[in-house]
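Only a single protein chain was left out; the remaining protein chains are all shown in position.
Up next is subunit A:
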């Protein structure tokens, strides 16, 4: 009898380890995204994020100063400088270098290499170089030098800077932020309001066809919203709402209602029958029962649905694009702004990663503020 409550199972450590493993596994993509948001596009393209925190041996293509910086000394034309400084990089110890793309590791630091166009170059381990030639160096650009060096980890705040403080974005971004709030707050409150009334009626008011109505609501849960996009927009246009906030509120309300009614009704039906019957006997009307008894008792379910609906409308792009964003460009939402930052052909992972963490902020706040209700609310209706 080693599984009685109160005794510790000898396998606790296994439970702990597997729980930890699951947590790590689950967090892995988020951590990767987080690290990527501090890397440049080139870094993301060339190495994985898991390599980012460690120094790495890299082959770099650096360039000497242009020939117009050369000076003549004792019959020799000389160009001097530091390769890392020319490229505005941090210095790193060079292990080998080359002057042709065909042999990038031909020379040790300190050795002198012959240049193809004539002259020589000597590169030191710290990146200092000296080019010498008996004739003047020609051309518009400096000599390419291929170096192999151990580069310390590099992180940048540039992505966040571009996203939040770039003057070209900042106005649009803050406008989009407030637009998104304008969309999400009513789109969260309206469905809750309607659903609470409907749920009460479906749970506690006797009328013919009630069961059919509940079945219909459940059936509506499976209708994909994509199906309704064009007909609904047509309807909005024909009754004169067109594209705009009212349209997107209505759409979110409609798409959110089946789940809201279902969730709230299941919770309310589980409330103790005695309280409600007592209230009826005492002469309370349905409206009084609803406002004085049901609403306060249903708070966990209401809050949990509010979180779900808020998260969904905050992250929504599809409904906003169809029902809100018209060709006048007056209205936009965060998600749409982020897509715009990605550019015509996409592929800017660094922006995507950064955007994810910027737009995650508000939902996180909402979630942590209300999460105790979420857990309680999700159990709503499951136990009587």
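One rule holds for everything that comes next: a contact is a pair of C-beta atoms (placed from the backbone, for glycine too) under 8 Å apart; a residue touches a chain by one contact, two chains touch by 3 or more; residues count from 1.
The working rule: contacts and distances are computed from a predicted model.
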Among "Zinc-finger domain-containing protein", "GerA spore germination protein", "Alpha-glucosides-binding periplasmic protein AglE" or "Amidohydrolase", UniProt's protein name for the complex chain that is not shown is "Alpha-glucosides-binding periplasmic protein AglE"
Decide which residue listed in A:130, A:144 or A:280 touches the omitted chain of the complex. A:144
Please pick, from A:35, A:198 or A:325, the residue that touches the omitted chain in the full complex. A:325
Of the residues listed, A:133, A:243 or A:265, which one is in contact with the missing chain? A:243
Sole contact to the chain not displayed, among A:164, A:339, A:356 or A:370: A:339
Give me the subunit A residues in contact with the hidden chain, please. 40-42, 45-46, 59-61, 100-102, 104, 116, 140-141, 144, 146, 168, 229-230, 233-234, 236-238, 242-243, 321-322, 325-330, 339-347
